[in-house]
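Input: a single structure, listed below in structure tokens.
Shown here: the complex without one of its protein chains, the others still in place.
Chain IDs A and B follow the sequence of writing; residue 1 opens each chain.
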Amino acid sequence: MAVVRFEAISQKFGEFFALNDVSASFESAKIHAVLGENGAGKSTLMKVLFGLQKPTAGRIEVEGIDRKWKGPADAIAAGLGMVQQHFTLVPTLSVIDNIMLGAESLSSFGRLDRNAAIIALEKKLPSESLRLDWHKLVSELSVGEQQRVEILKLIARDAKIMVLDEPTAVLTPSEIEELFHILQRLRDSGRTIFVITHKLAEVFSFCDTWLALRAGRVGGTGLIEGTALNQVVRAMVGSDVPPLRERAVRDPGEVFLKVCDVRTDDTYGVNLRGFNIEVRAGEVVGVAGVDGSGQSELVDCILGLRTFSGDVSVGGRPVRLGETREVRDTGVALISEDRHHQSLWLDESVEMNAGLGFETSFANRGWLNVAAWSQTVTGWLASFDVRIPTMQTPVAKLSGGNQQKLIFARELSGRKTPLIICHQPTRGVDLAAIHSIHSELIERRDQGAAVLLISSELDELLALSDRIVAISDGVAAGEFERLSGTMNREAIGRAMTCGATT
Amino acid sequence: MKRLSLFAPLISVFIGLALSLLLVVALGESPILVMKVLANGAVGSATSFGYSLFYATPLIFTGLSVWWSLRAGLFNIGAEGQMTVGGAAMAVVGIVLSSLPSWLAWPLALLAGFGAGAVWGYIVAWFKIRRGTHELLTSILLNFVSYGVAGVLFLHVFRNPSVQTPETLEVRERVLVARDERDWWLKPVECVFRFCSALRIRGRRGDAEIGFGLRTRWVGSAPEFARRTGVATSRQTMMALVISGGLAGLAGASMILGYAHKAREGFSSGAGFVGIAVALLGGRRAIGVLLAALLFGALQKGALDLDLDTEKISRDLAVVIQALVVIAVATKSWLEAKRWNS
Partner (left out) sequence: MAALNFRILAQGIVVGATAISIFSGCTKASDSNGGESPAAKTSGLTIGLVLDKGGKDDRSFNTAAVVGSSQAAKEFGLTIKDVESPDDTAFEPALRTFAERGLPLVIAIGFGQADALKKVAPQFPNTKFAIVDAVVEGPNVASLMFEEQEGSFLVGYLAGLATKTNAVGFVGGMEVALIRRFLMAYEAGAKAANPKVKVLNNFVGITASAWANPTRGKELALSQINQGADVIFHAAGASGMGVFDAAEEKKVYAIGVDSNQNAIKPGRVLTSMLKRVDTAVYAVIAEVVKGEFKPGLRSFGLKDKGIDYAVDSNNEAVIAPYKSKLEEVRAQIISGKIVAPDYYKSKK
């Protein structure tokens, strides 16, 4: 029986259709995967369901009743709940206080009765595995546990339909597994779960049905059982993605990047605690780890942006603090983690962004030669197939994929780049762009570039790397090689979560 | 390279003016009369226009000073103090260097003014880079230091003992920028126009600029990006504050080397603070700052006559108009920011 039905839902923003005539129905007590690339409309559809957005046209039916939400409060009252990608917890309050926040039914006589709340909540738990230390502060919880608090909030409010927006983006492989086990328990207790995601591996392991959106329309839908991966990809992208370029067999060359026993000493945040890694010419070395295990610090050390002890050398030249320019000039292409802040000047034009960093080569006695600048970067962008309205468009208006391609074009065209540092190169990037970025990296590797690939997407690392170093709490927690066959998902996942076991 | 016409600031000016005139109406005075008085007082005669330019000149410099710091993502609100030390330095050079020939003396005096303001800017930069102290704090606090330093010079070292007012001795004639009564305002304004056109960017689309200026803006708008590309961000910050301070240091030139021929305690009379408003109204372009300064200068001059020619409105209306114009500018960019964020 269909618990949620969308009928011809359209959502227009100005002239743009975020959703265009979407119809779908979902059975109760199932885990439904809602798939799609960035901007395909999957988040919009869930917002419509949750009353955060009023559809321009169409009908929503929940439990057989026609619904016209005035706002999320209506949806919550009708038994819906949503876990946002960014948690809405108060870190300085305890778990139970966070769960009670905003749920008036749990307080009596205007007084917070924690014990009563805990008893009431424990009665509702479908599984012991959801239990937490109720009195612990949220700030002391791991990310996975914080997410569980968000789910508990929905349970406390008797949500029968739960929507989770990209729930696995911040989790380790074992946490992901744990999350889906919890979701399966919730499903078994009769709840309906929607998971917004773009990670197909999880969908195929844990979900019951899938709905793929493409450019605001339904690209395809069905049961997971009996569906091939390719079919889902085609529904999302609209065409088959060609297989990744075969890597050439080649022996790695000289060590180009060497990081030896590097330690950082910061009062706040994560520290590297004796990290080692080497990248040779002609190989891709992946760094696998949960976000915030020291990856950003590693990049900062290599660029000379942070004080450290130990040795870092790039192209045989030792890196010292403040010599970022010198490091970059030895031929380092840098794809930074936070594209908007670390790689782009958002309100400036495409033309400007595509040439920044090379302004001295366009200067004549201090004055910039705009014509030369424009002509050169136009060529760069063309060779990387960056699609732009005009050269004067603010770069903020480009899609994530085009922004990232622009950054690749700039970083790889302006000079010879024997070392490419990629930090989360495909985060928030559409599948087609991911494919071309991956192909580019393989091609560069084959041509002899050393590639340091830092990612929290294990699939990406497994697909591209010749070697993978797992990082956990600032130390190298294991090294895995493609050729010797030690590169397997479980072992890497264990190393990045449990630290060095060997 | 976003294009921003002069249209947007003009709207702000109109909104500010309209609101002020509503206030005038509420107080029972004729807005037409007020506008007539303002216009006549500001540009009604050659002398009036000259005074308007005279009032505008320090604002041009302090406006450019704040503008330059904003470009670098910094907010130097200490132009008042930088102007004070700059003026003190010019006066000291003007008093001490009596034997130099004129063509050397007055540029030296200007250089000293720039230098003193720049030192003030450097102190702000030093605290920001080395100690992480926000420039808002240091730049405003240094104002008080500058009053102290200038006070010692004006009242003890170079004090003119024969007058009651706290002021220095007269600057030697050969150091003066303008000696003729009639052109004392022209010279500084001319200098400023030259300076602005040097900053202005020529090129195919009028968008080219000097690499240094580009890097200043880059560090200001996308600091992390610049840092990771290898731009020495602290040096850019330092240079931006030094230049900003130096520009403010020049603001006293028209007063000291052009008009009063001496430095007086409190000669800055708030030009450093009005400069903040000028920079915000002026927007992205130097020419905008120039026009904003001219507008505010004309307002100051025009409003003097309000005391005389209207029953109920005083010259404080100028401040009210300036304030409302700035609020209009701020509201506009706030709305834009809101739209951008959502």
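Criterion: contacts are C-beta pairs under 8 Å (C-beta built on N, C-alpha and C of every residue); 3 or more make two chains touch, one makes a residue touch a chain.
Here the structure is a predicted model, which means the values were calculated and not measured.
Visitor: In the complete assembly, which of B:68, B:106, B:120 or B:267 touches the absent chain?
Guide: If we include the chain that is not displayed, B:267 is the one touching it.
Visitor: Where the complex has a chain not shown, which of B:27, B:104 or B:157 is the residue touching it?
Guide: B:27
Visitor: Using the document's definition of touch, tell me which of B:30, B:221 or B:234 contacts the absent chain.
Guide: Counting the whole complex, the residue in contact with the absent chain is B:221.
Visitor: Hey, which of B:13, B:124 or B:277 is the one touching the hidden chain?
Guide: Missing-chain contact among the listed residues: B:277.
Visitor: Hey, which subunit B residues sit against the chain that's not shown?
Guide: Residues of subunit B in touch with the missing chain: 23, 27, 41, 47, 51, 54-55, 70, 73, 75, 77, 136, 147, 151, 155-156, 163-166, 181, 220-223, 255, 259-260, 264-267, 269-270, 273, 276-277, 280, 301, 304-305, 307-308, 310-317, 319-320, 322-324, 326-327, 329-330, 333-334, 337, 340-341.
In this text, only the chains that are shown with their structure count from here on.
Visitor: What is the distance in Å between the mean C-alpha positions of subunit A and subunit B?
Guide: One centre to the other, that is 47 Å.
Visitor: Using the touch definition up top, name the residues of subunit B that touch subunit A in the complex.
Guide: So the residues of subunit B touching subunit A come out as 1-2, 202-205, 207-212, 214-215, 218, 221-222, 224-225, 227-232.
Visitor: Give every residue of subunit A touching subunit B within the complex, in rising order.
Guide: Counting only subunit A, the residues touching subunit B are 303, 305, 322, 324-329, 334, 336, 338, 341-349, 351-352, 356-357, 359-360, 363, 366-371, 374, 392, 394.
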